[in-house]
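One chain of protein is taken out of this complex; the other chains stay put.
Chain naming follows the written order as A, B and C, and within any one chain the residues start at number 1.
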Amino acid sequence: MAELTYRDAVARAIAQEMERDPDVVLLGEDVAKAGGVFKATVGLYEKFGPKRVRDTPISEQAFMGAAMGAAMTGLKPVVDLMFADFAAVCWDFFANEFPKSRYMTNGQVKVPLVIRLANGSARFGAQHCQSVENWCMMIPGLKVVVPSSPVDVVGLLAASIRDPDPVIFLEHKSLYAVKGEVPDGEIVDTLGTAKILRPGKDATILALALMVPRALAAAERLKAESGIDCEVIDVRSLLPLDTRTILESLSRTGHLFTVEENPRLCGWGAEVVSIVADEAFYDLDGPPVRITTPHIPLPPAELEDLLIPSVDRIVETVRRTLTA
Amino acid sequence: MAELTYRDAVARAIAQEMERDPDVVLLGEDVAKAGGVFKATVGLYEKFGPKRVRDTPISEQAFMGAAMGAAMTGLKPVVDLMFADFAAVCWDFFANEFPKSRYMTNGQVKVPLVIRLANGSARFGAQHCQSVENWCMMIPGLKVVVPSSPVDVVGLLAASIRDPDPVIFLEHKSLYAVKGEVPDGEIVDTLGTAKILRPGKDATILALALMVPRALAAAERLKAESGIDCEVIDVRSLLPLDTRTILESLSRTGHLFTVEENPRLCGWGAEVVSIVADEAFYDLDGPPVRITTPHIPLPPAELEDLLIPSVDRIVETVRRTLTA
Amino acid sequence: MSKKTAAIDIAEATRLEMYRSQYRLREAEQRAFDLFLQNLVKGTSHLSLGQEAIAAGFATAMQPGDLTFCTYRGHAHTLARGVSVEKVLGELMSRDNGLMRGKGGSMHLTSVEHGVMGSYAIIGAHLCIACGAAWRAQYQGKSDVTTCFFGDGTTNIGAFHEALNFAVIWKLPVVFVCENNLYMEYTPIKDVTAVAQPAADRASAYGLERILIDGNDADVVYQTAQKAYARARAGEGPSLIECLTYRHSGHSRADPAKYRPKGELEKWKESDPVKTYRARLLAQGIKASVLDEIERVVKAEVDAAEVACKASPLPPDEIMFTDVYADGGCAWRN
Partner (left out) sequence: MSKKTAAIDIAEATRLEMYRSQYRLREAEQRAFDLFLQNLVKGTSHLSLGQEAIAAGFATAMQPGDLTFCTYRGHAHTLARGVSVEKVLGELMSRDNGLMRGKGGSMHLTSVEHGVMGSYAIIGAHLCIACGAAWRAQYQGKSDVTTCFFGDGTTNIGAFHEALNFAVIWKLPVVFVCENNLYMEYTPIKDVTAVAQPAADRASAYGLERILIDGNDADVVYQTAQKAYARARAGEGPSLIECLTYRHSGHSRADPAKYRPKGELEKWKESDPVKTYRARLLAQGIKASVLDEIERVVKAEVDAAEVACKASPLPPDEIMFTDVYADGGCAWRN
């Protein structure tokens, strides 16, 4: 058992898989000698050398494509895209190439790769702090994984690298410095599994990434201040989505809250609420409520803090809804 | 009053606005001499000349950017992107540039432009038939307009060109040949307004573009075959969204169905269902149900027809839900 | 532009193979067009009638295991690697006997077993993807070379630039082949390009040699391909080759090609690669009967393919729900 930061957990997972499988390679801007802009790949270049850990030019299309071509023909590339917002400059690969090749070729082409994105708020402003998990969830054929803790980073990133499908792996920038206990030895988790982090009987709160610790803190306060006992579920994976765990929780609590960092419209919360409203309508004891960032671009620095769902906002929304 | 095709309505709207405002310009691949790949801009080059109607290279980023720079400094560009799927090669402009500049600059920069996309199914396969209206709805700062008839094309496209914000205008490829009556003279509609096309008391069916005629046909059959009286609303505009008309209808019918062509997850239907589930929970007499394309890439030719929501599927889903 | 075909020393068997290949591409695509006129091709399609020398010349120079990446205009390149006419026509006709059982369509022909790694319909991406396939060869110490075909119009999209720079700095065994048929869809390439030769005049921007050849001469194409492959296999990195050619048909099935200046098509038909190559072989002393026999066998393949495709059923409906994910299905939830 060691205490690791979320950022070190990234490097640990990649190292674990690179040691195991010589076809795993890592590429991206400043990912090698510099150890990544977020220092999440420090040491890998030294350990695995310039053949397996490669710096790229500012050519997101070229290296997304290169990863895909390599994946199609036998390698298992892990790509560092740096800020998640940069998905927009190579979106063609996310939307049109990675997820469609297997289908269009009736299974002939396989695209086993992992694209790592530094997602979410961190005070850099409108073009560097977007949460793009819903961009990815919209696209059939992708898998979308969003860890909230160092141990999940290790296990889910390892599972993503071993997965035979294209996986978008969204690391949260504001979690990189967060520490957590991680067991020694090989860790491989399972994609498509949500985790109940706090059992509760009055309401189900779903969250992802940075919103997970906030949902947990809110649940503690709701319990202490108002006696409201919330079940907090870390969704962890948007594709595949663990609807079973979600629907089962809801059937016990009767109330659903989603805590999303992506801007309000068409987020993963909307998807989950719609599934629940359709399939578990009669389990609902009240309106399912989404707590989201408003549908506006993000300002930088301190202003950002006011827009992202906070512990206060979660507490107030849940309390107001349940005591309405 | 004249009978016009949906494709001719596009040219008519652009001509109307180009005549009125010398700053309106049109650009895109094959848009000038060839009259557009979908022949929706035939005659404009001849009428307005090479200065105002311009062919571009296959450089979607360059001409999206050029449109933006021109819009920022005084022109009113209308851009033809051809297939909606190509939004992926210039998504940076949709996601990071058009919608954020005004906000980031505290209102200094304005981006009044219209991007026209040929959206939706038409048997071209996985990379040419996507419905990307939900991609656009996700992005704060855009407006998103989706007409279903020739007269709406004229009025909404004219309104989009006059609008001071960036508007994504989604034309449906499979509607281009459809004809409809269009009044003579200037037509300017209002963005952000849904239209009740068929009043009904038993259920509200929301649809967009190609799904509108299907929803209407389904409503007729439901009435004739099962006596179920559906209200059909053409949503017309996803941003701004006319939630008032939707919520008001729902308060009368108690049942909601959305008919979406975009793949299932995180579509506009999910957003509307979530809004309704939150704000009108106690108006709902049963689960709100989304009828969508499944979450898979599209095959070409006849196979495509089986995946897009059909009149049959709408009829069966509504009937099954309401008689459950 | 090198025009010294007379000096090219190519074995007779190779020349016959290139004739067979070109003739076969021509026949197969003409048949595809007939089937379209019979309303048996429901999706779109893009023919490369007139451009056969490029596909035939490169494919003949390839070795087994070499990889091909093409565009939506990929019938010829797919067939040239040995994929059967039946499988290609079947795919165009959305039949169950199609190369992808109808799930991809004309624009996405793929036959991994033949090294055809896909046909890509969004301009640009596949130049980048080809880099990756070549990188894998380099990484694994394999000697295969990747060839990526694309059009003149494609040189103006950003992905072209990124891929070229990337291939050079990583010294990848990839050959980029620009088929300059003078048009991007309906717009003449010269109206939208800052240089006269859209690929060749940009080679220096990547430190590459300027290579501009007659793309209607299979011998020139073959020889140029051989050099590029040798260079790639020797670890000397990528090449960029611009082949001048012309498409005899419209851009796609929807295009009557009215934008052509009068006489242009006729002029180019004078250098029709199939006809001129036949004439050259005859002039070089090959017997007409040998060529006739090649043509007969090809025609028989194409005829049989048509019959088989017409007899093939549509794929079963369930096929639409397969192979989204590696587990074979499309489930995104439990």
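Convention: a contact is a pair of C-beta atoms (placed from the backbone, for glycine too) under 8 Å apart; a residue touches a chain by one contact, two chains touch by 3 or more.
Since the model is a prediction, treat every value here as computed from it, not as a measurement.
In the entire assembly, the chain absent from the figure touches the shown chains A, B, C. When the omitted chain is restored, the residue from A:85, A:189, A:202 or A:261 that touches it is A:85. Touch with the chain that is not drawn comes from one residue among B:4, B:66, B:114 or B:146, which is B:66.
Across the entire complex, the residue among C:10, C:40, C:112 or C:168 in touch with the chain not shown is C:168. Residue in contact with the omitted chain (choice from B:239, B:256 or B:322): B:239. The residue from B:43, B:192 or B:286 that touches the chain not shown here is B:192.
Remark: the residues of chain B touching the chain excluded from display are 25, 51, 54, 56-57, 59-75, 77, 92-93, 96-97, 101-110, 112, 140-141, 143, 163-165, 192, 239-244. Chain C residues in contact with the hidden partner, per the touch definition given at the top, are 124, 156-162, 164-165, 168-169, 191-195, 201-202, 204-208. In the full complex, chain A contacts the hidden chain through residues 29-30, 33-34, 37, 55-61, 85-86, 88-89, 123-128, 265, 294-297, 299-303, 306-307.
The working rule: only the chains that are shown with their structure count from here on.
Centroids of chain B and chain C (each the mean of its C-alpha atoms) stand 36 Å apart. Each chain gets a centre from the mean of its Cα atoms; for chain A and chain C, those two points are 40 Å apart. Mean C-alpha position of chain A lies 30 Å from that of chain B. Within chain B, contacts with two or more other chains are made by residues 85, 88-89, 125-127, 265, 294-297, 299. Looking at chain C, residues 103-105, 108, 120, 122, 124, 158-159, 319, 324, 330, 332 sit in touch with two or more other chains.
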